[in-house]
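Note that this complex is displayed minus one protein chain, with the remaining chains in position.
Moving on, here comes subunit A:
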Amino acid sequence: MTRLLAVLALIVGLAGPALAVLPDEVLEDVALEARARDLSKELRCPVCRNESIDESHADLAREIRLVLRERLVAGDSDAQILDYMVARYGEYVLLDPRGGGTNLILWGAPLGLLLLGGIFAAVAIGARREAPDALSPEEEARLASLMDDAPKG
């Protein structure tokens, strides 16, 4: 059976999973390569389900990684490269959506809820607060002596 499996594997001709960033892609310049890796993590592989091009094994992801490195070597800034990718593949490739336009809601909604919740919590705590009469100095002293006698609770 195991032999059958091996034969089957050959017939099906499956390539094993390629690693994401391959040795031949890596740039000589360590600083540039580090920037390339950081940028790769912000770009989505357009043909994959939900992976960045840094993680993806897909051919297209490899192509984009190579283009990205070409641009870096050519001296583009990070922002320029992201703009270039957006122009080529659409806003879809950005894993960190840009703040403009309707995306303000994405950032604003949680902040709004935090603010609203904060106000609500403050009101709730305020409403639940005791309006305690402060202890008089004698009461404080008596309490202190009692506390010293009893095991602390």
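Just so we're on the same page, a residue touches a chain if its C-beta (ideal position, glycine included) is under 8 Å from a C-beta of that chain, and two chains touch if they have at least 3 such contacts; residues count from 1.
As a working rule, contacts and distances are computed from a predicted model.
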Between "von Willebrand factor type A domain-containing protein", "Sugar ABC transporter substrate-binding protein", "Glycine cleavage system H protein" or "Cytochrome c-type biogenesis protein CcmF", choose the name on the UniProt record of the chain that's been left out. "Cytochrome c-type biogenesis protein CcmF"
Touch assignment to the omitted chain, from A:V73, A:A124 or A:L143, lands on A:A124
Applying the definition given at the start, please give the residues of subunit A touching the unseen chain. 1-3, 5-6, 8-9, 12, 14-24, 26, 41-42, 44, 49-52, 55, 90-97, 101-103, 106-107, 109-110, 113-114, 117-118, 121, 124-125, 128-130, 132, 151-153
